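Shown here: the complex without one of its protein chains, the others still in place.
Up next, subunit A:
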Amino acid sequence: MEPLSWPMIFAKMVVQFWPVWAALIVTVALSLHFRRRLGLYGKLFDSTVGLLGFVIVMFWVFTALFADLIITFDPIAQISQMKNVSPGTPVPGSDQWYLLGGDHLARDVFSRVVMGARRVLTIAPAATVIAFMVGITLGLPAGYFGGKLDTGLSFIANLVLAFPVILLFYLLVTPEIRQTGVPVVLAAVLFLFPVIFVSVLLNSRYFTNPARRNLYVGAALAVGLWAYSGLAFNADPTGIWSMDPNLLNVFVSVVFVNAPTVFRIVRGIVMDLKSRDYVAAGQTRGEGPWYIMLWEILPNARGPLIVDFCLRIGYTTILLGTLGFFGLGVSPESPDWGSTIDDGRKLLSIYPHPAVVPALALMSLVLGLNLLADGLREESMRD
């Protein structure tokens, strides 16, 4: 078979991505049709920037979802003659090509990037969600009660923020520090917050009806603690919840550096919202402080938080990429974009494609997230 020309390569890739196109078309068409009923999400479609960002982000989300349908080769399989081959090289003994060439271990760059999306789009959002829960759970009382609690928490947050991030990462992943168990302790603390958050959320809402409260909070605690034991201590007997220790380190570090910023944002919004009459109305009918914080204040803080969430996923993605690039954390086989760029770096001047392709992917995702955040911010401020 002949090597493919660039137009052919693009054509093949476009065809290969068909599930993504289909899903995108359906999503956008449905959203456009119902946009007037969809609140802020619907308004997003009025802004070109927001729409563009949304499409880019959803492109990668669907890529992650349908990765199995899109890839042409096993992303970790090595086909001996294909080492560092250029894009469009046919694979002997099959009717397929390495669409974007092969890397230094003779793996298919195209399939690795596609699979990498799955890695990136699970870790970054998950870490961001946990960071938000930590930041919210601490930021709400700091802003609401103020006083010494606020002073103390803000001081700790500033301390973490003042520490150079990369140095912090190096420390957290160096074997010596790991042996002291610091990362596990950190994980044990940080992963507790989502459990606390959900339990308090449900308890404050349903405490007037003890039977229902016990059911909901019980279920939340059961699932939460189960996941907690698996993720933080790798002690889940069923093995469903577990995290590779390398990954755990990176994950915990990312949460650790993101949470203080979220804390500060939440604290600021709460200070503003707590003087509203509906908060006073809650107080005068005898609501507890956590109900007021979680059900009266938090939902009204959602606008700025959603915008920050998008930006923060982008930031986390870059951070994870950077970490991968430094060879921190993730296993060498992993197709995640950061480490792939690092692998390709050594031969960059001779064979650029193994590093350039994941770099472009990373860039486009972060760009998409930023555009999305801009669109959301712009739209949430109008009317």
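Here is the rule we use: a contact is a pair of C-beta atoms (placed from the backbone, for glycine too) under 8 Å apart; a residue touches a chain by one contact, two chains touch by 3 or more; residues count from 1.
As a working rule, contacts and distances are computed from a predicted model.
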| item | value |
| --- | --- |
| Missing subunit (named according to UniProt) among the choices "Acetyl-CoA acetyltransferase", "RNA polymerase subunit sigma", "ABC transporter ATP-binding protein" or "Isoquinoline 1-oxidoreductase alpha subunit" | "ABC transporter ATP-binding protein" |
| Contact with the hidden chain (one of A:Met1, A:Ala222, A:Ala235 or A:Ala281) | A:Ala281 |
| From A:Ser199, A:Thr261, A:Asn300 or A:Ser380, residue that would touch the chain that is not displayed | A:Asn300 |
| Positions on subunit A where the hidden chain makes contact | 46, 208-209, 276-278, 280-281, 283-288, 295-296, 299-300, 302, 382-383 |
